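One protein chain omitted, others in place.
And then chain A:
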Amino acid sequence: MKMMTMINLVRGSVMKIHGLSRASRCLAAEGGVRGLSSSSGPRVCIVGGGPAGFYTAQQLLKARHDTAVDVYERLPVPFGLVRFGVAPDHPEVKNVINSFTQTAQHERCSFHGNVNVGKDVTIDELRQAYHAVVLSYGAEGNRSMGIPGEDLPGVFSAKDFVGWYNGLPCNKELHPDLSCETAVILGQGNVALDVARILLAPVEMLKETDISQNSLEALANSKVRRVLIVGRRGPLQIACTIKELREMVNLPKVRADMLPADFKGIAEVLKDLPRPRKRLTELMMKAVKEGGDDKAEKCWGLRFFRSPVEVLAGADGKRATGIRLALNKLEGSGESARAEVTGQTEDVDCGLIISSIGYKSIPIDPAVPFDPRRAIVPNEMGRVQDTAGLYCSGWVKRGPTGVIATTMNDSFDTARVLIQDMEDGKLDLSVNKPGAKAITALLQTRGVRTVLFSQWEKINAEEEKRGRSLGKPREKLLDVDEMLKIAWS
């Protein structure tokens, strides 16, 4: 095992050396074309510094050696959900930060944090300063369950809960009460499983990650012993993927507590399922059968065919003490099966309720078309409907599903479409555009100062330093003002 660890370190350094050499070679090859700064060449603006923004930028820079790309990000820190979504015990997933960093440090790329597009600067202003604008601002809202009691203390959206343990500034004061024994999570996607795992994982498993220290302390004192993950449809429709399910199954000192009745008839259809679905289902059935360590005092369980109908409040009506679930039956079969209520309900006692039924994009500027039903910017292959020169990528283009690789592919697609439009003459490149110079000046008149990538690196260094003293890879700063102070120091 030790050997393997070392090998991985070596492997990491191989990637690093390669990455840098590729970057420098790339610069050398461009030779004369560079020196663009104020002169001609297409200028593209990207709104949002998450995976979609960085992958779109990467592809644009690679495909056209005369194009400059500026990324505007609301927060002083980059990387979007890779920093604020991906679970702290999944550091490998965050390796993508290395290539985002290379992109940000590219000669023809610049990062401008602390700019809230839609408020500090409008999309029309950006469109005037750039040849093209790409919206990659993700999904900052969440779907609500739309049931009575949803706003009671003790009920949280997964988005906020995840933001809390991942150090998202706006969630630092969440203070979830973890003094109850049972927590119910609604929804069975990977986010639901992330939350369940964080709630049940032994603290030793988390204490050397970049989880925020205040949440680590709260989790260390948590009394939560049982986590139920509730889905409206059946085992064959579960939304999570197998890696995350296996992590639940392998969680030390925790056993699985499932309802065998939920799996009636499943064994019979197993053999006809496509491989991914089949393996996922087999793993669930294994958990049903084996349960795991009987002596474990903590447990998790999947509950199927149940939809939330009401959050139940205690006698004083002041906080959540349970949830009423409607029992469902399935109409149809396969991925597209629908849940229909049977009329029966079931009450579950619980002091913590986390709604994990999906994130949701929100409109940021009235000048941009928005489809309220699908909660995306309406587009055709990444070209925003009826708006020449405006594009989109990532969750705001597709909706809030898909792993980083999905987001990467769709961002590459958007970049290719944009390049094609440049080449076909659909984008007017004949006029020079001022780009960041004009926008930074405009922001200055409004009292908005940006955080450049080199300034983020100061924040990064400080976070690493604070992490070191705690034996963690980093301790995230939770306060935007403090971030800004360090960035501009």
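Please note the rule applied: a contact is a pair of C-beta atoms (placed from the backbone, for glycine too) under 8 Å apart; a residue touches a chain by one contact, two chains touch by 3 or more; residues count from 1.
Throughout what follows, contacts and distances are computed from a predicted model.
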Point to revise | Protein name, per the UniProt record, of whichever chain is missing from view ("Dna replication complex gins protein psf1", "ADP-ribosylation factor-like protein 8A", "2-oxoisovalerate dehydrogenase subunit alpha" or "Adrenodoxin") | key: "Adrenodoxin"
Point to revise | Absent-chain contact - pick from A:D151, A:E204 or A:D316 | key: A:E204
Exercise for review: Write down which of A:V47, A:I97, A:A183 or A:I364 is the residue touching the left-out chain.
Suggested key: A:I97
Point to revise | Hidden partner chain, touching residue among A:A267, A:A441 or A:A461 | key: A:A461
Practice item. Identify the residues of chain A touching the omitted chain, counting contacts across the whole complex. Key: 1, 3-18, 20, 22, 25, 55, 59, 89-99, 101-102, 105, 190, 202, 204-205, 208-210, 238-239, 241-243, 246, 250-252, 274-277, 279-280, 335, 376, 379-382, 397-399, 401-406, 408-410, 412-414, 457-458, 460-461, 464, 473-474
